[in-house]
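Following: one structure in C-alpha cells, then a few remarks.
Excluded from the complex is one protein chain; the other protein chains are retained at their positions.
Our next item is chain A:
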Amino acid sequence: MRLFGSLALAASLALAGAPARAQDAHGAAPAAPTAQPSAVDTSSAATVGGTSAAVGTAEQHGAAPTTVADVAAQGHAASPAQAVDIITPHITDAHAIEYPCISGDYAMLTCEAHLPTGWIVPIGSYQLDLSPTKHVVMMLLASLIACVVLIGAARAHKRHSHAAGHPKGFAAGIEAMVLYIRDEVALKNLGHHGEKYVPFILTLFFFILFANLLGLIPYGSTATGNISVTAMLAIITFLVVEFAGMRAQGIGYLNTIFYWNKDLPIYMRIPMFLIMSPIELVGKIAKPFALAIRLFANMTAGHIVVLALIGLIFLFRSAASGAPFLAASAIMVLELFVAFLQAFIFALLSSVFIGQIREAHH
C-alpha cells in the first residue's frame, strides 16, 4: 500500500525539485493532523477540501470523505515519517461509495454512502464475505450501462429493420463495434463453427470496456483495476477455453494436457511426455494468469499515474501546476484509449485461446 504513495511522492520530488516543500506538504499532515490548518496556509481548510474534491472529481475517491489529514490519521498516524497515501484508497475497494455533495462553504466534496456489510455466507468453516463493495456497485453499474446501450442499439436496429435503411449515430456506432468484434476478432480467431462463443467474447469486451470507462469519470471507480475481478474474468475465460477444447476435440482434448505425440518413436514419447506435460499444464494456467495481471496492472497503473500527476498540481501550488495539469489531462486521454485497448485485448486473446484449443493437434 505504501508503495504507491511513496512512488507518487518520489515522482513529485523528482519532477518538482523542491524536496523541502514536498516534505512540508506531505510530512506535516501526519505529524500534526489536528493542527494542520495552521501548518499549510490561511485558506487551508478550503484547500485541503478542494484537494479531496478535485481528486474525487478527476478520479475515484478513497475512503476518507473530508481531508487528507483524516486519511493520514487513520492509516499512518503510527508512523509520522511516512508519506500520506492518498492514492491507494482511490484504487482499492471499499465498503462505501462516494457521491458529490455541497458542503457549507460551497466547495464540492465527496460524501460517503456506506454499503451493507456482514453478508457472510459460511461455507463449511470458511466465511465467504458477500457484502457488496464499491467495485461490486461499479460492476453492476457497468453491466447496467452495457445493457442499456446494447439493448438500446438492438432495439433501434429492430425498429429500422422493416423500413429501408439503418439507424444512425450512436446505435450505428455500437453496431460497428459489435460487428467489428464479432467479425474481425471473434469469428476470425475462433475457427470453424465458433459462432456460439461470440456472445461470450462480446460480453467480455463490453463489460470490461464499461468497467474501464467508469474509472475515468468523477466519483467512478475501476472494477477492472481490482485483481479479484480480473482474476475471476480470467478464470471464466479459462473455463470457457477448456470447455471449448473438450467440446471440439472430445477425447483428443487430453492431448492438450498430456503430451503424447504419435509421430515420435515410443522411446522418445515417454520422456517427451514427462517433460512436456508439466509445461503444457503451466501454459494452460499462464494464459489466464497473464490475462488477469495485464488488465489489472494496466488499469491500476494508469490511475496511479493520473493520481500522482494530480497530486503534483496541489504540491506545486503555483503557476507551475499547469504542467502536471496538462500532463494529467494527456494521460487521461491515454487512459481513454487504454480502456478500449485493454477490453479489446482481453476479448482478442480470449478468442485466440478458444480458437487455439479448438484446433490444437498433437
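List of remarks:
We adopt the following convention: a contact is a pair of C-beta atoms (placed from the backbone, for glycine too) under 8 Å apart; a residue touches a chain by one contact, two chains touch by 3 or more; residues count from 1.
In this text, contacts and distances are computed from a predicted model.
Only one chain is not pictured, and the protein name UniProt records for it, out of "ATP synthase subunit b", "Carbohydrate ABC transporter permease", "Transketolase" or "PadR family transcriptional regulator", is "ATP synthase subunit b". Between the chain not shown and the residues A:101, A:147, A:270 or A:326, the one that touches is A:147. One of A:102, A:179, A:217 or A:290 touches the chain omitted from the figure, and that residue is A:179.
Contact with the chain that does not appear here is found for just one residue of A:109, A:198 or A:214, A:198. One chain of the complex is left out; on chain A, the residues touching it are 1-4, 6-7, 9-10, 13, 19, 22-23, 27, 62-63, 71, 74-76, 81-83, 85, 88-89, 91-96, 119, 128-136, 139-140, 143, 146-147, 150-151, 153-155, 157-158, 160-161, 164, 166, 175, 178-179, 182, 198-200, 202-203, 206-207, 223, 226-229, 231-233, 235-236, 300.
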